[in-house]
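Read the structure below first, then the notes.
Only one protein chain is missing from this complex, and each of the others stays in its spot.
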Amino acid sequence: MALLVEKTTSGREYKVKDMSQADFGRLELELAEVEMPGLMSCRTEFGPSQPFKGARITGSLHMTIQTAVLIETLTALGAEVRWCSCNIFSTQDHAAAAIARDSAAVFAWKGETLQEYWWCTERALDWGPGGGPDLIVDDGGDATLLIHEGVKAEEIYEKTGAVPDPASTDNAEFQIVLTIIRDGLKSDPKKYHKMKDRLVGVSEETTTGVKRLYQMQINGTLLFPAINVNDSVTKSKFDNLYGCRHSLPDGLMRATDVMIAGKVAVVCGYGDVGKGCAAAMKQAGARVIVTEIDPICALQALMEGLQVLTLEDVVSEADIFVTTTGNKDIIMVDDMRKMKNNAIVCNIGHFDNEIDMMGLETFPGVKRITIKPQTDRWVFPDTNSGIIILAEGRLMNLGCATGHPSFVMSCSFTNQVIAQLELWNERKTGKYEKKVYVLPKHLDEKVAALHLGKLGARLTKLSKDQADYISVPVEGPYKPAAYRY
Amino acid sequence: MALLVEKTTSGREYKVKDMSQADFGRLELELAEVEMPGLMSCRTEFGPSQPFKGARITGSLHMTIQTAVLIETLTALGAEVRWCSCNIFSTQDHAAAAIARDSAAVFAWKGETLQEYWWCTERALDWGPGGGPDLIVDDGGDATLLIHEGVKAEEIYEKTGAVPDPASTDNAEFQIVLTIIRDGLKSDPKKYHKMKDRLVGVSEETTTGVKRLYQMQINGTLLFPAINVNDSVTKSKFDNLYGCRHSLPDGLMRATDVMIAGKVAVVCGYGDVGKGCAAAMKQAGARVIVTEIDPICALQALMEGLQVLTLEDVVSEADIFVTTTGNKDIIMVDDMRKMKNNAIVCNIGHFDNEIDMMGLETFPGVKRITIKPQTDRWVFPDTNSGIIILAEGRLMNLGCATGHPSFVMSCSFTNQVIAQLELWNERKTGKYEKKVYVLPKHLDEKVAALHLGKLGARLTKLSKDQADYISVPVEGPYKPAAYRY
Amino acid sequence: MALLVEKTTSGREYKVKDMSQADFGRLELELAEVEMPGLMSCRTEFGPSQPFKGARITGSLHMTIQTAVLIETLTALGAEVRWCSCNIFSTQDHAAAAIARDSAAVFAWKGETLQEYWWCTERALDWGPGGGPDLIVDDGGDATLLIHEGVKAEEIYEKTGAVPDPASTDNAEFQIVLTIIRDGLKSDPKKYHKMKDRLVGVSEETTTGVKRLYQMQINGTLLFPAINVNDSVTKSKFDNLYGCRHSLPDGLMRATDVMIAGKVAVVCGYGDVGKGCAAAMKQAGARVIVTEIDPICALQALMEGLQVLTLEDVVSEADIFVTTTGNKDIIMVDDMRKMKNNAIVCNIGHFDNEIDMMGLETFPGVKRITIKPQTDRWVFPDTNSGIIILAEGRLMNLGCATGHPSFVMSCSFTNQVIAQLELWNERKTGKYEKKVYVLPKHLDEKVAALHLGKLGARLTKLSKDQADYISVPVEGPYKPAAYRY
Partner (left out) sequence: MALLVEKTTSGREYKVKDMSQADFGRLELELAEVEMPGLMSCRTEFGPSQPFKGARITGSLHMTIQTAVLIETLTALGAEVRWCSCNIFSTQDHAAAAIARDSAAVFAWKGETLQEYWWCTERALDWGPGGGPDLIVDDGGDATLLIHEGVKAEEIYEKTGAVPDPASTDNAEFQIVLTIIRDGLKSDPKKYHKMKDRLVGVSEETTTGVKRLYQMQINGTLLFPAINVNDSVTKSKFDNLYGCRHSLPDGLMRATDVMIAGKVAVVCGYGDVGKGCAAAMKQAGARVIVTEIDPICALQALMEGLQVLTLEDVVSEADIFVTTTGNKDIIMVDDMRKMKNNAIVCNIGHFDNEIDMMGLETFPGVKRITIKPQTDRWVFPDTNSGIIILAEGRLMNLGCATGHPSFVMSCSFTNQVIAQLELWNERKTGKYEKKVYVLPKHLDEKVAALHLGKLGARLTKLSKDQADYISVPVEGPYKPAAYRY
């Protein structure tokens, strides 16, 4: 795809696959709105006061229908928005088209190259010469990373004149990042500094991105305040758990049409994502085996009737392998070679390095047969036996299906809106330092409360007497900070 | 689509959507073969002796990837095959293309009009002037119906000279059937008699078709032997139950991306299909309410923790409605008007008359908004509230997803192959009269046995002493005929 | 216990453990009545007309609280009743006391010896010199067996003067049966003939008893009509399935207090009982492995995510073993020796020969440590490792807990009442020959219908039009005879 920014008739920039899908996207957006009561409540509650008036928000987060409802919630509250996806396969092109046409600057399409991916990220951050966004909505931390790396490079450049050398790393993706920064230095050696200076803060969506933020906080390198949305209960215990419980089978079925009942499914990792995946596979009639490093999570799996073994124990007898760990090198090419013919291997955890895609792609004589986009059969030369890799090792629920359903994303994204509001409203109070914060519990409870009516639930009210008895306010929050749910 | 028969280079007739999808179909066919051990075992066991040599088989059964493996099993055993789909939405075009190119005469595409549908059925039965097929594989009984109606009309025509009058019925589909027969009478007034005379028998796939056959048996109008494949245990207790348990959520997710967890799902009917659907919805985290007429099935639902109410009781509070009854007039337009905005209404049971599509389509002022093919939002004028209808009221798992997965279809289709073999092998022995038969239990058990190895199961063997103790042969069959499983 | 018949003040015979428990029994009986709507409806519907007036009914069926409600339903309908248990451990002594005091002649206590057991059976059949009962309610067929063996012996005795020789069998229990008959011959050589002549018929409760009856029908030796209650859908698909799903964990918990979650449970047999047991263990968090001889049942287990292996495959790694087969020699002493220390071995299927109790008891050097009644630890001399046997290998749910709960037994027992009524009402019409019958489907549906209201269910009614469409009467029955539910 030629990397040229296009413009709508109103002059808004964009780059999407097919603008003619905007109507289709709009129809699905309207369906999603009915399923996203948290976001719609935010529009009702905050829309009239336009709290984001004057705020520029850049988002780097899967450009799906659900994200479109988030974006239009931000704009309904007064923000100006630029957006890119945080995964090369996760964009829903009709969602991107609808938003590009109607609401915000979008740079995203399904099936980007890594080169294209980072170009889109750059575009989303590019608010013109006056600097970058006021706020970032990040997922996985790539927008945040680019700014931090950019600032670092600019400092070195200022001191030493040295520019980043893409050849200094053998990580293909990081080479691209360095190239972008290097090329930017030439045109504006203060570009990322200007961004940093303007930035009020970031709200981060996922475990992986949050881990990076805490690491930066520990190292003292974090350049702006961050709100950890992932660890809101209404995010990690809902999106990660119930979202994946929904979208793992969805992805498997769309990609392979395979019967899950009767199969042996190995779920690597039994955190929130793994718990959702294991539950989904068990409920669909598979026999589930869990691999874990953490004895507590392992014992939880056992209490649910799941077997806990090592990958090595089961690699040659299982039918479906799902990585959910947030770590790397979980399933290596040598494991894949021992698998049954047409074993399915997929990742719903984190980056594509959970699965040793590099090892697979470079295995001598291996043959890749693309059944359809995101569904590849890889055949090993010696055995003529093949395995099926979904979404090229990237998040299969976004690559092979449409990600998490609207309702659960409404929980996550309502946290995002509240986090963005919090950062913006407190931008001048100094409340947030260059640290990582979680939202206070009463806001977490509020997010949940906004989602109950849609499901017909009726809450019980504490009497004052009862509230005193357990030492909580009548209107909450109801649990101590460390409560695990 | 212009209704012209095309021909492959080898001269085989076909009419499909897009022959260029044949390669994609072949790849998915190869995946499916690995998941269909019963059919592949038939090829190994019977292929060498070519038992179907000389047999012409016409199939009227959803033209999916799984059916493609069935067709190629029939041809691998020596048969010549012509095929059409038994549902206007159920064809997978890449499957049709692969078969048309490589193996059999196919007349089927996704999204036929009713007119096109019956044209395809005629083509599948059209083996040239010498008469029709030797055997029929039927699903729902449309091929069988056409022959029976044709014979009836020819008899009247012969006696009275009267031809069928399409205007004599207000069933739009039956008008088409009568038109076809009427037009046929002109060219060959013995066409269906010749078919009937040649026909060795039919094997029927589903509850609906089987019901028609028994009715004809009772009325004494059945023209040839029939094997009821539906009531093999390895069909109705597997395909109907576990197949739907898989394909209902698959269809829902592909069509609407809706979060099932937390929703109220109404399953109308708690037979095998309903049991599978209710299990699927419950497992996905929905609250399930069952409607039933049969107190035994109702009590089964209660024992599984499901609520049993009438549609009227819950019509305005549920989110998802699924019909599985095999009856008509289950959800009427007046029910739909009482539903919540964006309630999802779909049918996985039987014909599109389970849902009152006629009433909906003709409701004054109703507006149809097609979100995407097979997913329509219908908006009522008075309330501006809409409901979402899947697959235009037809089988949503075939219309919105890809039907049942290969493994469970392998059970069903292995029964089909065995039934066809049985009819063909006994064609001259008089074993089968013009009645409806089920397969003997030892063949049913054989079908199951062929599917155990793929799932790593190991059977226990009875000792002679144990077999005598319970009065069964060591090698089975193990259960009395009335055993319910 | 001295085997002397006692008498109530009103002159009714009985032999129970402790008459002072009658009040406690009455209280539990009253609770049970609320849970047994089918039986209570029978009292309401039939009580006023006293249909059993003049009928003598002998029952041989676990003397539990639920059976007590059955007995008092029979007496409420006018019958005179004598009762014994059909299992040495299954009597609930407070139930026996309440019935003995208030309603019927009872001969039963928890923990009978085999000698005592058959003495009780004789007493229940002993209606004085004028012959035996008019009707039998049987469970497992022991009352029926005694009469058949008695008649056979009397015939031989009449012809040859030979009496049965207990030494002719090495089955300890059958030796007792022969002794009883032999001793009876001396006092009345026509005793069993008189019984047979009076008998109108038997209704049989379980798979095992039904199997015996069909065997006699095939051999032409059945002496009176029999109704197979077991194969009513509302019996075998409820009592066997949902009853065991409830009572297996109940028995395990009362006997051993063991945590089921996390354990490996082997369920031998996947019929209705096995399905209930496997579901219970899975739901409680165990990992379940099924053993099966029947490939269809095996495939059903696989579809539910259960592993299917042989006992040999898993004998040394499992924690809980449950036999449900209705066959013998399922778990042999050599298997037990390979088990983990404190593995639990129990039977919920059939007689105590599912488990090789004989082999265990006679194993050289084995040591039995009774933890509490019905819970024994058996220690093997070589390994000093022990296994835990429940209920001495007999039905553990009745031996270690209180059997199935009232509600599900109400279904079974309403079938019994209806079967008894049918036999009695038709005693002079010749409707029933010396064959085995099942109840017609409309009665089966009626039994279910009587149980819906208690659970708050509301049935949907067919319209005449719908009923015609599927060719059933509006008021049912709704399914063909072979329908499997």
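Note that the chains are named A, B and C in the order they appear, and that numbering of residues resets to 1 at the start of each chain.
Here is the rule we go by: a residue touches a chain if its C-beta (ideal position, glycine included) is under 8 Å from a C-beta of that chain, and two chains touch if they have at least 3 such contacts.
Treat the numbers as computed from the prediction; the structure is a model and nothing was measured.
Novice: Going by the contact rule already stated, which one of C:V34, C:L114, C:I218 or C:A482 would touch the omitted chain in the full complex?
Specialist: For the chain that is not drawn, the touching residue is C:V34.
Novice: From the listed residues A:G111, A:P440 or A:G476, report the one that touches the chain absent from this view.
Specialist: A:G476
Novice: Check the options B:T121, B:Q307, B:T325 or B:N342 and report the residue that touches the missing chain.
Specialist: Selected residue, touching the omitted chain: B:Q307.
Novice: Sort through A:S168, A:S187, A:T429 or A:S463 and give me the one touching the missing partner chain.
Specialist: A:S463
Novice: Among A:G132, A:P164, A:G326 or A:G393, which residue is in contact with the omitted chain in the full complex?
Specialist: A:G326
Novice: Could you pull out which residues of chain A are in touch with the chain that's been left out?
Specialist: So the residues of chain A touching the unseen chain are 211, 214-215, 231, 233-234, 236-238, 241-242, 272, 291-300, 302-303, 307-311, 313, 326-329, 411, 438, 444-446, 448-449, 451-452, 455-463, 465-466, 469-471, 476, 478-482, 484-485.
Novice: Since one chain isn't shown, list which residues of chain B touch it in the complete complex.
Specialist: Touch set of chain B with respect to the missing chain: 261-262, 282, 285-288, 299, 302-307.
Novice: Give me the chain C residues in contact with the hidden chain, please.
Specialist: The missing chain touches chain C at positions 24, 27-28, 31-32, 34-35, 65, 242, 245-246, 249-250, 253-254, 256-264, 283-285, 317, 341-342, 369, 371-372, 377, 388, 401-402, 404-408, 455-456.
The rule is short, and it goes like this: only the chains that are shown with their structure count from here on.
Novice: Just how far, in Å, is the C-alpha centre of chain B from the one of chain A?
Specialist: For chain A versus chain B, the centre distance works out to 40 Å.
Novice: Quick check: what residues of chain B touch more than one other chain, meaning two or more?
Specialist: Counting only residues that touch two or more other chains, chain B contributes 242, 455-456.
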